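Notes to accompany the following structure.
Taken from a larger complex, these chains appear in their original positions, while the remainder are omitted.
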Amino acid sequence: MNPRLHHKCLLTIICEGEIERPLLAALQRIGVRGHTITEARGQGEHGDRDALWPSSANIRIEVLCDSNVADAALSALESEYFANYGLIAFVSDVGVLRTQKF
Amino acid sequence: MPFEPVILFFLLGLFAGIIRSDLKIPAVLYDSLSIFLLLAIGIKGGIELARHSLAALAGPALAILAAAALIPLIAFVVLYRLGRLARADAASLAAHYGSVSVVTFAVAASFLSRNEIAYDGYMVVFLVLLEFPALLLGVVLARGGGSQTRWGPMLREVLGGKSIVLLIGGLLIGWLAGADGIKPLDRLFLDLFKGVLAFFLLEMGLVVASRLGDLRKAGAFLIGFGMAMPLAAATIGLLVGQFLDFSVGSSVLLATLFASASYIAAPAAMRIAIPEANPALSIGAALGVTFPFNLLLGIPLYHDMAERLNGVFQ
């Protein structure tokens, strides 16, 4: 990777669209400063989420942040959301130019 | 009893879904049509409301609210005790059945018009009133009196829900503008209503087909519940209608409201308020069983029952 790039964490959460509000509020409490959402559909343990109507639609949330924020977010997801909601979360390493922005 | 053509659209959607046709109605169209239907129903109700004294509706409203509170309670006891469902699931289902389905109401109104049976336009007010109390009751039932519930966000979620906002907003617009003020909008909100309802039912057919898999998870008990509960609730509704001296048409609408289960406001609110409840059960029962049951069998049956009851008491 380009040496000008700073390492950051990209946390991706794919979950039921109906929990968007509380989930974003939880992320904000943890210290996340930005996020991006795309509409999604899919399949998993909780069956077919075909996005035919609001109750079967998913969203895909991306958060670019420091690794400690990503860890805190994962822990919050684990304790509050994993058990009851259709939701997956994964993190990957990415490089950015403006480290102070995220 | 002549059959209601809009139901054919529901059956077409159901069929297309079951054969796994590539017919997919975009989610955005679902949203758009449901916004239209909620607003239009509200506006129509508001125009009618302007012709009545609000005070005169207060008494019936209270009686209806009190009787309607029975439905989630009965549902909860049946599901929790008899059906041995988890407390959260029983409570969430109770909330769904205690609340109402706007589309089922619209189909019942359309059934009555088609059969030239008069009903009071202000029934929409009861539709609005019945939408959310059961959701709060469901949360109380789930918590078992515990005090953990964060009522603030819950109330905001429910009262800011799009169905409440559009129905009440529509009511107010219709009430303030009156039939004359709305006239230039009639081409959209009145004339197209039935066609849009047909289109929406096509979509509902597809949605129901995609939820049939949930029925397996729900099991036989819940499928039975999904048919018995509307019958019981409709009976309560008819008796209340009789008690309030409602016309046959208005009684059928009230019975339909009682018999119907919510699948717009309730699923969204329950997902947040009772996270432990499995939505496959409530949606499987409310949408997979009760919605088609009411459309295909329930509404004509409630009409039949209303006619008989009317005969008995006259």
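Worth pointing out:
Going in written order, the chains are labelled A and B, and every chain counts its residues from 1.
We adopt the following convention: a residue touches a chain if its C-beta (ideal position, glycine included) is under 8 Å from a C-beta of that chain, and two chains touch if they have at least 3 such contacts.
This structure is a prediction, so every number in the text was calculated from the model and none was measured.
This structure file describes a complex whose protein chains are present as A x3, B x3, with one copy per kind shown here.
The rule is short, and it goes like this: only the chains that are shown with their structure count from here on.
Within the complex formed with chain B, the residues of chain A that make contact are 16, 18-19, 21-22, 39, 46-48, 50-57, 83-85. In the complex of the two chains, the chain B residues touching chain A come out as 24-25, 27, 30-31, 153, 157, 203, 206-207, 210, 213-214, 263, 267-268, 271-272, 275-276, 279-280, 283.
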